[in-house]
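Yeah, one chain of the complex is gone here, protein chain that is, but the others are all in their spots.
All chains are identified by letter, namely A, B and C, in their written order; residue positions are counted from 1 within each chain.
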């Protein structure tokens, strides 16, 4: 069996989504990539989480060809692959229908940055894609979803804003690893809840000052980060 | 004891409603039907879930006559029977007072389809019945409730929209089996929560494009479904 | 030790409030009365629930004199006693600061009956008291709270509506026993949540038709009740 470590990381990230209450039944999927092998490991479609083992994880090439695995990959595979192709620093992708992030996606609104919790993880509002048109839906729909995400990031840095809301659908998140992608999905849901409550309290709430947004993002990320314990670089 | 398997499926579906947080105390009830025997198995009325065993499940004919069981059947029995009579592909029915679906029912509003989570399960808005009039309430109330549901589906396909909101009361869901009916009740509550939040974020939120609604419903249902693992047909 | 059974029922009802998420830390209190002895058993003030034993329950006369118990009774004792004196069929009282019922009390609004869940337990809107004036607050405040509740029920039947919202404070519930009082407190919180959501979905939501309200209340209560299993009467 190839890529055992990556399979285990992908399994663990999928289970983290369950533990944090982000997925219901078989909703959601997370994948990881081995850049040196050019191979992606992704959750199979519609298998109950409590039955998942590393053996169930499906291994595909970047063009979608299955190289190992007896189950169908997640039906959202083509979206994941599109992100790997266009976001070169991405090591993992997580997709959920988590309650509040999905509500923002359904409402077709980006999540504004109202506070430092958001700024710690997302260096700007979390954007929303354009809605797909009829021919995109009729064609290779999951690929078109990925393409719509990439267009949304045409002028944004996916490493600094590792999340997007697909209009009328739900969020996709990513990160340097599949664990980080799942972590970002959990944070996104929390930020989405708090932004919702913030607007309910004060419909005129303004975004965080740009300086404070920068301060918090850079406190956790980049060369001068001073949050957490020092890591070897 | 007749219909042991069906009794166990009915018990399990009732317990699934508890595990998913859809019922409080003795609220809610689920039933299943054996079409070949013309017999329905339903939860007894007002018995605590933690005490329920397959022996407690009440077996009745489609006219409501009890053929096995020492306890009174759920007081909503007549509503279940009406659905079995009019929706011929229905194998199970689940009724809850789950929080958000009930709030939509109390508000007298159908749940619009704002996203693909909804579209995956319900091929259109989840409709709301008309309110019962005084003579319906004074007469065979539970039967009248079932009849109001059937009138609501006069021009809708119950196999494609396996749920309804009874105005001023709560949801009823159904499916090919009692397990599927309970599953649909869980999904309905989730969809009801997200639709609520969607409108709070953006009161002008529009419904999902028809093409996308079709795409998602047909991705999971029908001959060309490609979600989940292939099943024998 | 007197009234062991009543002490155990009171302890159990207090713990039920904890299990159902209605109380935080030492918030809340439930009491029961032995009408033949003219004695009330009530939770002591400010003792952590996980340490409570039947021995801690305080026994008082209807005038508040402690007849058994080494701890101070709940600071709301005088309110409980006032209810026992004026509502002769009441066997137990439960007071919580449960989240949504308290929000309605703080908003100074009665909880309208929007659906059958409410109608099953409360035969009309759950009323809110008038606010206490400065001299009531400065005087015997807890007694004045009880008196305000009784004035609210001057033209209402406390056996048919076993709950009230004290304006700016929180709910009090009661019932034929302390177990029923706690049960009603749980239902009230659920009904309060759903009424809140109902108005958010549709600010013009109207109350349930009177006939349906009667139907549901009488389906569960009174001589012709047919919900649950038959009981000896």
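Couple of notes before you dig in:
We take it that a contact is a pair of C-beta atoms (placed from the backbone, for glycine too) under 8 Å apart; a residue touches a chain by one contact, two chains touch by 3 or more.
Treat the numbers as computed from the prediction; the structure is a model and nothing was measured.
Under the touch definition stated at the start, the shown chains contacted by the missing one in the entire complex are A, C. Contact with the chain not shown here comes from a single listed residue; of C:4, C:19, C:72 or C:85, that residue is C:72. Across the interface with the omitted chain, chain A contributes residues 114-117, 183, 186-187, 190, 193-195, 197-202, 205-206, 208-209, 211-212, 215, 219, 226-230.
Contact residues of chain C toward the unshown chain are 24-27, 44-47, 71-72, 75, 97, 99-100, 102-109, 131-132, 134, 137-138, 141, 168-170, 196, 199-200.
Keep this in mind: only the chains that are shown with their structure count from here on.
Averaging the CA coordinates per chain and comparing them to the mean over all protein CA atoms picks out B as nearest.
Comparing the contact residues of chain B and chain C by number shows a mostly separate set, under half of all numbers used being common to the two copies. For this pair, chain B with chain C, the centres built from the Cα atoms lie 33 Å apart. Residues of chain A in contact with at least two other chains: none.
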